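Before any comments, here is the structure.
For this depiction, one protein chain was excluded, whereas all remaining protein chains were kept in their positions.
Per-chain numbering from 1; labels A and B assigned in written order.
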Amino acid sequence: MPEQLLQFLVTGITVGSLYALVGLGFAIIYNASDVVNFAQGEFVMLGAMMAIALLSAGFPLPLAALLATLLTVLVGLLLERFAIEPAAGAPVVTTIIITIGAAILLRGVALLLWGKDFHPMPAFSGDAPIHLLGGSTLLPQSLWVMGVTVLLVALVRVFFNRTLLGKALLACSFNRSAAQLVGINVRVMLRLAYGLSAGLGALAGILIAPITFSSYEAGIMLGLKGFSAAIVGGIGNPMGAVAGGLLLGVLEALGAGLISSGYKDAIAFLFVLMVLFFEPTGLFGHKAAERV
Amino acid sequence: MGLAHGARHDALTAPLLAVEGLEQSFGGVMALAGVSFQVPAGLIYAVIGPNGAGKTTLFNALCGFYAPSAGSIRFEGSELLGLPPCRIAARGVTRTFQNLQLFFTMTVLENVMVGCHLRARTGLLAAALRLPRVRREERQLRAWAHEALELCELADRAAQPAGTLPYGLMKRVEIARALAAKPRLLLLDEPAAGLNDTETFALRDLIARIRAAGVTVLLVEHHMPLVMSVSDHLLVLDYGSVLAEGTPADIQADARVISAYLGGAVQYAV
Partner (left out) sequence: MRLAGFFALAAGVIALPVLFPNNYFVIVVGIAAGLHVILAVGLNLLMGYAGQISLGHAAFFGIGAYASAILTTRYAWPALLALAAGLVVAGVIAWLLARPILRLRGHYLAMATLGFGVIAHVIMVQATHWTGGPDGLTGIPPLNFLGWSVNNDLHGYGVVAAAMLLAIWLSLNIVDSRVGRALRALRGSEFAAQMLGIDTSRAKTQVFVASALFAAFAGSLFAHQQGFVSPDSFNLTVSVELVTMVVLGGLASTYGAACGAIALTLLHQGLVVFEDYEMLIHGALLMAVMIFLPQGLFVGLSQAARWAWRTARGMTP
């Protein structure tokens, strides 16, 4: 049993890292624009699919990954410019539907380009499993996922805490009009947020594709899980989203292993519901006092 | 016999509203630091004080929107503290708001009909089937709403969407809406803010008419000429405590009140 637990933990942290990155993207966009971007999962899918396409066109992996990420960033910027900006100030439902529309559109494009099949991607450094104690194994790709996630999260932290640009973006999330007043170009910041999220999503997609393969629909569940991570962590709290993602991944892996793999998604969402029932603003969300 | 007589005597002399040692803090700010006062039935009772004195907080606490950390609020002899807002409204306390809380997309009449909510009983199922008694009740509600609109001189605006009215009239719709509930205590939070002189005059008459209709009024207001001319009794709050209390004449002569106002920016001649 304990060795099995270790196996579940390894799987959970791998998947959780992915959720964490997607959740981080949600949080960054939400902070900058109060929009929950339901197309976040499609960034993940696009990153993976484009990398796969570039690889099969003969590009070396690093270059393919870089290009795929940049192209996805471009998609993020276009989304902000042509769908989010014109609808500034719209109510929550409207922005939800706009981003859902964008998600469907991107899925439609992917369907046209790559069809309905699952596309495999070679692992970055081989498929030979690493044996851990007690019979558990770890794919080298999992190490890539965890390692790069740690690196990316650290970079995002440094960006927000240490760089002027990051602080300016943070200022926008606290108070947009005040940020505008002190001379921050809020529009540029918004684009920055969308670009950043799209980039994070694409990288997440490229990292996981060798393990799960990818298809035009791969982004749906990932997007939802990332949204769950962001909500569990308290929406708008980037590190909360990371913690929420890891928690969700581990719980899901445990549930799948110990209870039933078919019910894995139900278990994950049941957990989210329970969190919300007891903490209506997430585990690490701030509870704003209402004023009239 | 003796008991019954005693109870009746009590009802005659006991205040409509008795607030004791009310405390409410937000983080470090003591918005209400032990406020006590009593409002006898039938009065126009004003609460004044500089910005941030805690007047709106007092209203929110009375209405059950906040949960004060200490104190008691007795209305007609029974405790309001701990009741949710809708139950407090059902006891006979309604209010208007410093920041308009109108139902902007609904018509003026509908706004005021919402005010009559407590006086009707139609439930979801009966409404869905539009039973004959629902139609009767609907007619009755319309009639009641029109009464409130008449009282507030809004009858000619009944069919207009509330969001399209000029500001002064919107504030008046809030009053009509609160009155439609037939409250025994009406809380008005800065009803004159943003009104011009003519409208303020009309407001003074309206408040007097409301009292004449048997409703006790608790009035928060910065417009001193209005407060001094319309109210029977004043309570002055400063930094969440009662600074002074008395008739308009008492208050105008009170040195502490004058300095409390002068201490901040001079806003209103007292």
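In this section, a contact is a pair of C-beta atoms (placed from the backbone, for glycine too) under 8 Å apart; a residue touches a chain by one contact, two chains touch by 3 or more.
If you're wondering where the values come from, they're calculated on a predicted model, not measured in any experiment.
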| item | value |
| --- | --- |
| Touching the absent chain when the full complex is considered, from B:V39, B:A53 or B:A89 | B:A89 |
| Touching the absent chain when the full complex is considered, from A:L5, A:L61, A:L77 or A:I100 | A:I100 |
| Those residues of chain B which, in the complete complex, touch the missing chain | 63, 65, 84-86, 89-90, 94-95, 97, 101-106, 110, 113-115, 117-118, 120, 122-124, 127-130, 134, 137-138, 141, 177-178, 181 |
| Interface residues of chain A (partner: the chain not displayed) | 30, 36, 83, 86-87, 90, 92-94, 96-98, 100-109, 111-112, 220, 224, 227-228, 231, 235, 260, 262-263, 265-266, 269-270, 272-273, 276-277, 280-282, 292 |
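FYI, only the chains that are shown with their structure count from here on.
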| item | value |
| --- | --- |
| Chain centre separation in whole Å, for chain B relative to chain A (CA means) | 50 |
